[in-house]
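Below is one structure, written out as structure tokens; comments come after it.
So, chain A:
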Amino acid sequence: MTRSIHGLFALMLATALGFGQTAAQEKFITVASTTSTQASGLFDHILPIFQQKSGIQVRVVAVGTGQAIKIGEKGDADVLFVHHRPSEDKFVAGGFGVKRYDVMYNDYVVVGPKSDPAKVMGSKDVVGAFKRIAAAKAPFASRADDSGTHKMELSLWKEGAIDVKAASGTWYRETGSGMGATLNTAAAMNAYALADRGTWLSFKNRADLTVAVEGDRKLFNPYGIILVNPRKFPHVKADLGQAFIDWIVGKDGQQAIAGYTIGGESLFIPDAK
Partner candidate 1 sequence: MTDFGAAFAAAVSLIATLDAGLVEIVGLSLRVSLSAVFIATMISLPLGAAVALFRFPGRGAVVVVLNALMGLPPVVVGLIVYLMLSRAGPFGVLGLLFTPTAMIVAQVILITPIIASLARQVIEDLWEEYSEQLRSLGAGPRQAVGALLWDGRFSLFTAVLAGFGRASAEVGAVMIVGGNIDHVTRVMTTAIALEVSKGDLALALGLGIILIVLSVGITGAAFVLRESARRAHGA
Partner candidate 2 sequence: MAREMSGAPAILPLAVEGLTYTAGEARLIDDLTFRLEPGPRTVIVGPNGAGKSLLLRLCHGLLTPTAGTIRWSGGAGPDASRRQAMVFQRPVMLRRSAAANVEFALSLRHIPRDQRKQRVAAALAKTGLADVAGRPARVLSFGEQQRLALARAWALEPQVLWLDEPTASLDPAATRAVEAIIDAIHAGGTKIVMTTHDLGQARRLGDEIVLLHKGRIVERAPTADFFERPQSPLSRAFIQGELLW
């Protein structure tokens, strides 16, 4: 038995060292980001360009904006790359982040079934469309996961003075999951949903869904990038993280973002100042 215990320790050590070494040899940073940036394929396009140039590996943990901010607040990431301006400002104001930079934007779209039971197809007024969906009690799939998209959706319902909490479980379906999973749900039940354009464009399982509402200024979806505060979390790789931020808001990074297209359509529009 002692022998097996020795073996156990040897193995744990070897495992830890083995994996630790890969980590130590490569320069890397951990970026907490949103499902939209990953599912849209943007990272697959831009990160290899950055890594080749800088030798820094970017490890992306893609979750909802709400959870990404929690990861940052615990100091478990070096950089935050998210899309919900009020949460981002609060993060910086709370001392968790150093400074927020504009990176890019795209817009949200309301997708829905081609049959269009709420008669909103082609509208440019998103709040009006939401009111009609509610009035028609047409099924609507909400992410309900505290993500940036979810927060945006809630603010739109609020503006239309619609109490979706009361309707939850009837026509208003809270999936509690990521953008892709919510779109899968919407496709399966012919529901309307709010999606970021990037994820929508790269989403393959559309079934009967199509874009119903777009072009409202309210659907503007800006992305920001923030270095997690090294004064609060000394282990944060401030130099490497800042190098990534400088690159992505610089000329090369902005070009890389603009260069990511699907079917000739840009998914994100760079807007760093």
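Behind the choice of candidates: all candidates are chains of the complex that A comes from, given by their letters.
In this text, a contact is a pair of C-beta atoms (placed from the backbone, for glycine too) under 8 Å apart; a residue touches a chain by one contact, two chains touch by 3 or more; residues count from 1.
Because the structure is a prediction, the values reported are computed rather than measured.
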*Considering only this complex, which of 1 or 2 touches chain A?*
1
*Which of the residues in chain A end up touching candidate 1 in this complex?*
1, 4-5, 7-8, 11-12, 15-16, 19-20, 23, 28, 30, 35, 38-39, 41, 43-44, 57, 59-62, 74-76, 178-181, 183-184, 187, 202-206, 233, 235
